[in-house]
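With one protein chain removed, the remaining protein chains of the complex are shown where they sit.
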Amino acid sequence: MNVEGERTFAAPRATVWKVLNDPASMAKTMPGVESFDVHDDKRWTANVKIPLGLGGLKMKINMEKTDERELEHAAMHIKGQGVGAMMNMETKFDLSDADGGGTAMKWAAEVKLAGPVASMGQRVLQPIVNQQVQHVLGALDQQVQEALAGGAA
Amino acid sequence: MGAVASSQTVTVTVNGVEYEREVEARKLLIHFVRDDLDLTGSHIGCDTGNCGACSLIVNGQLLKSCMLLAVQADGATIETVEGLAEDGELAALQQSFSDHHALQCGYCTPGMLMSATALLRANPSPSDDEIKKALQGNICRCTGYWNIFEAVKAASA
Amino acid sequence: MSETTIAPSPVEIKAPERKWAGQSVPRKEDKRLTQGEGVFVDDVKRHGMGYVHFVRSPYAHAHITSIDVSKAEEISGVYGTMTGEEVAALTDPFFQLSTPPGAHLKDYALAVGKVRYLGEPVVAVVAETRELARDASELVEVEYEPLAAVVDARKAQDEGAAVLHEDSGTNLMWEGVYEWGDLDAAFAEADKIVKIEELHFHRFNSTPLECDGALVEFNPGTGQWTIHTNNQFPGFAQIMMGPAMRTGLDKLRFVTQDIGGGFGNKITSHPQLVVCCLLARKLKRPVQWTEWRTDFHLSMSHGNERWFRDTEVAVKNDGTLLGFRTKALDDAGAWLRYEPLGGVIWAQVTPGVYKWRHIRLDFTQVATNKAPCSPNRGYSRMQHLWFTERVIDIVAHELGLDPIEVRKRNYIKAEDMPYETPNGCVYDSGDYAAMLDLATDLIGWDTIEARREDAAARGKLLGAGIGSTLDSGTNNFGQSRMINPELQFSGNNEVATVKLDIFGEIVVTLGTTPQGQGHETTASQVVADILGCSVDDVHVRAGHDSYWNSHAGFSGTYASQFAVTGLGAVKGATDMLAEQIKRLGSVILGGVPEDALELAEGTVRIKDNPEAALPFMACGAIINANNAGLPEDLDVTLNCRYVYRPPFQVPDLERKFGNLTLTYAAQIHAAVVEIDPETGHYEVVDYAAVDDCGVRIHPQIVEGQVMGATAQALGAAMHESFEYDEDGNLLTPNFYDYHVPHALDMPPLQTGSIESASPFTPLGTKGMGEGGGAGIHAVCAAVQDALRGHGDAIVHDSWNPYQRVWEMLEHPERTRELVQVVDA
Partner (left out) sequence: MLPREVEYAKPASVAEALTILAGSDGARALAGGQTLINVMKARAASPDVLVDLNGLDDLKGIELGADGTLTIGAMATYTDVVGSAEARARPILGEVCSQIADVQVRNRGTIGGNVCSNDPTNHLPPLMAAIGARFTIASQSGERTVAASEFFLGVYLTAAGPGELLTKITIPAGKHDGFAAVTLGADGTCIANAAASLNGSLRVALGCVDAVPIVVQPSSSDEASVREAVRGVGLAPPADVHASSEYRAHLAEVLAVRAARQAAERI
């Protein structure tokens, strides 16, 4: 399924770009992140337990940056493997200066789920994916604010 | 304080016989009845609680035993299809199922009989719609239900 | 009817006086089944058995890059595992029925190197408990490299489409051209040509309530496996498994008691059975496999999905049908487990119930990344018969003719029976027009217009439709040679053994594997009539055991044949026993000639002097335990085995011509639907089913089959479909989304029947039970009728869920574009 949207951050592009390119910050945006390892500046791994209300869904998530244009564009391949659930996600972020200051981010993701979880049915999964995406964006915003604060300090 | 444990001793009375077994908390009641108590009359036809082949009467209430943990049945009085006939004599409902050819492969029949038994206990002379509604949670793939309705109707007062 | 096939010569029916046959006696099976005392496969347990859990592919199409079972095997209570690599080392690929390219498939019991559909078994794990086996399976690490999936059969042969089987190099599995009569002449003679761009028969199956399973024991001393299973065609499973496992067929002992429904869906469990056999030998303990509902939906025996494209129908203005051309594209799924037999089975009913003589069908079967197709009630004929019924209703709709009239005008007539079809099949008997009259009377066809107005007043659209169909039974396996001339199959057979035991018990052993058809009951009726005893005196063993030596190559319960093959064998064996009892009787009763004797009241006695009678008990005792002094030349064992062999010839492979099945039961159904035009939601509000399966041994059982098949058809027409997304994920893997009919879904039903005895079978019976397709045809016709005057949409699909009906109302033009009528 495809999810996309646009979001504005009250921060300069450089800050947002920094967060998007910092494995540590990105890992923190994962829902229910329990641990993460950075392999290099292009690849990192996170162990997450996605909260599904009825119980957490444990997943090992490998992220690989597949494309980037400094301050403008980044694309990532995200592969999640959990018991009874496989996730493949192609996602990209495009940054631009928002009119009225701050940074506008256009994002889009193509999410593919497989395994028993997929048998729960699209009417359940699509809203769940949307929830998780909202969570990630919220967390991203927080990371940006922290980076700003950090920068200020 | 109710102890938190991954297994416990479960005591149940099934068709008048008391059983005591140590059971994992995750074990479904239907597996407990079929595998641990060797009462294999009740069946499993799906894994989502739709088919009703595992229907049992637990403490007087008709339930699907695939959506109940065995530990939840601790202390319960359970009725299964094995308890319907008395000294080899078919109960009226069982006989009626046979008379009306309300079973073919017989796999859904135990659950079907438990649902019909629960119905006739609560409502000895149900209407056609009440019979259909009472059986809505039991799937049969052989008969198309028509003969089952007839059998239940004939067995009702 | 110029050139004729070698039609079977009519059998002189020496049926005994029918005392029991024809009566709906109480079913012998019911006493145990109503008390939960049946023995189904999952009820069979053995000391120390291990539970098998399959690790299944989460992808529709992927390379397997690595498999690591070490973590799973470390757990205490885990007995062991099996991977595709091991299977490939221990077995040979299953024998393929197809000619190339399908012949090149390397089909093993577990995925080797690649997975080709979601849910395909990849690794088997065995543990002390069911739960533990599944826990351990979660620790098996399989790395996949996903590939593009082929989901739409119409794109399977496109340039650049992913190829499932590198060994065949193409997704084309089998193709063949069938042409009979003179198409050019037919189209020249036609007034109109009706062109239908595309019709689609969807993918579903009968979802028996009990899924597959097995308990397998290996005896290292004898090298024999005992396979307790609910496979419904052990004869087929054995010939698939033996060569693959490099063992003799007698080493594969099949045991079955009760089976929780089969409907053809339990024929192709041989891959899982092989894995269980290998595990039982490897782990030196019995292993038990239970398939759960989701596993079944993901992987087991889907019914053939078929497209009919570029159809052209030659028709006269008065609705006389002359012939048709079409291109059938069949979606076999990922493996050929019984396929491509579907590529010829349809030809048993080539013209349907109609007289057209000029037919061409180009059959193409392709592989897709979906569950493998295998027989499903109505196997391959249902798809074709749906097509012929759709054609009739589309032609009537487009030419403004009455569908009833068009049917009557084109039905094969009773006086033309036995009727030789354009491809040499011989329809044994029947009166379709009389059946249609009965069906329309039952449903009150003359009141339809009034009911249509009444519904309209309630804001509903009412429509009525007819489904005519054939239930061809008793295969001539020689038709498999039209698929592959190298195959050495032809004819058919079934076995029964009847003996008179020491205390006079009459014991019957069948080769069949009944799943609710009541074989124990009907067999006892046939035996009782011949031996002049009561059905209560006849003991029919429950189930199948190849150890009993009462089976043959085609033994099993499938394809509408028990009433012919099974009961034919029972009759044959019982006639032999009766003759032996008389021979013994004539000796013991002092040399009375055998024709002066009769069997009655459990004795053999002198017709003119019933006092002089020898009870069966005495006969049994003499032969089995008290035989000193009997004449040396008295060849009597009172234990008679008979193999029924239907009268078949090998078909003419050049012309694809010959008799492909022995009997042709018929069903004519009528359905009335009511549509809510605002939502597309609809209900079947009235239904009638008329059946003709020749002589009925047990009318209640026959009616039960008609009812059950009807219910399955209603579910398939409205709700049931194995739908996949573009990545090959199955969207209907359980009973939440795969909605089978519930009690509240059933419409009022009236059944009727006529009996046209088959001239070709020992008892005048015809096999039956698969005629449910008529319900799908009837619902499609009724929906199309209800939409008349409301956009006049044409029904192109056998599956019409609410959304499709709504779309037909919103955009009828999208369906009309696919149909064209041109002057010839």
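In order of appearance the chains are A, B and C, and numbering begins at 1 in each one.
Operating definition for what follows: a contact is a pair of C-beta atoms (placed from the backbone, for glycine too) under 8 Å apart; a residue touches a chain by one contact, two chains touch by 3 or more.
Remember, predicted model here, so these are calculated numbers, not experimental data.
K.L.:
As a test of the contact rule: which chains in view would the missing one touch?
P.N.:
Its contacts among the visible chains are A, B, C.
K.L.:
One chain is left out of this view; which of A:Gly5, A:Gly101 or A:Pro127 touches it in the full complex?
P.N.:
Of all options in A:Gly5, A:Gly101 or A:Pro127, contact with the hidden chain holds for A:Pro127.
K.L.:
Taking the entire complex into account, which one of B:Val14, B:Leu39 or B:Leu68 touches the absent chain?
P.N.:
B:Leu68
K.L.:
Which of these touches the unseen chain: C:Thr81, C:Thr294, C:Asn423 or C:Ser546?
P.N.:
Residue touching the absent chain, from the options given: C:Thr294.
K.L.:
What residue numbers in chain B mark contact with the hidden partner chain?
P.N.:
Contacting residues on chain B, toward the hidden partner: 1-6, 8, 24-26, 28, 31, 44, 47-49, 52, 55, 61-64, 66-69, 71-72, 115, 118-119, 133-134, 136-138.
K.L.:
Tell me where the left-out chain touches chain A, residue by residue.
P.N.:
51-57, 83-85, 116-117, 119-124, 126-128, 130-131
K.L.:
On chain C, what residues meet the omitted chain?
P.N.:
Output for chain C: 130-131, 134-135, 138, 292, 294, 678-681, 683, 718-719, 721, 723, 731-732, 736-737, 739, 741-742, 744-745, 801-803, 806-807.
By definition in this document, only the chains that are shown with their structure count from here on.
K.L.:
Computing the C-alpha centre of each chain, which chain sits at the greatest distance from chain C?
P.N.:
A
K.L.:
Which integer distance in Å separates the CA centroid of chain B from that of chain C?
P.N.:
Chain centroid spacing, chain B to chain C, equals 30 Å.
K.L.:
Averaged over CA atoms, how far is the centre of chain A from the centre of chain C? Could you give it in whole Å?
P.N.:
So the centre of chain A lies 51 Å away from the centre of chain C.
K.L.:
Which residues does chain B have that touch at least 2 chains other than itself?
P.N.:
Chain B, residues with two or more chain partners: not present.
K.L.:
Can you list the residues of chain C that touch 2 or more other chains?
P.N.:
294, 734, 736
K.L.:
In the complex, go through chain C and note every residue touching chain B.
P.N.:
On the chain C side, the touching residues are 24, 26-27, 29-40, 42-43, 45, 130-131, 206-211, 258-263, 292-294, 515-518, 700-701, 703-705, 707-708, 710-712, 734-736, 740-744, 746, 749.
K.L.:
Which residues, counting only chain A, touch chain C once they are in their complex?
P.N.:
Going by the criterion above, the answer is residues 83-84, 86, 88, 112-116, 118-119, 121-122.
K.L.:
Where on chain C is chain A touching in the complex?
P.N.:
58-59, 118, 138, 146, 294, 727, 729-731, 733-734, 736-737
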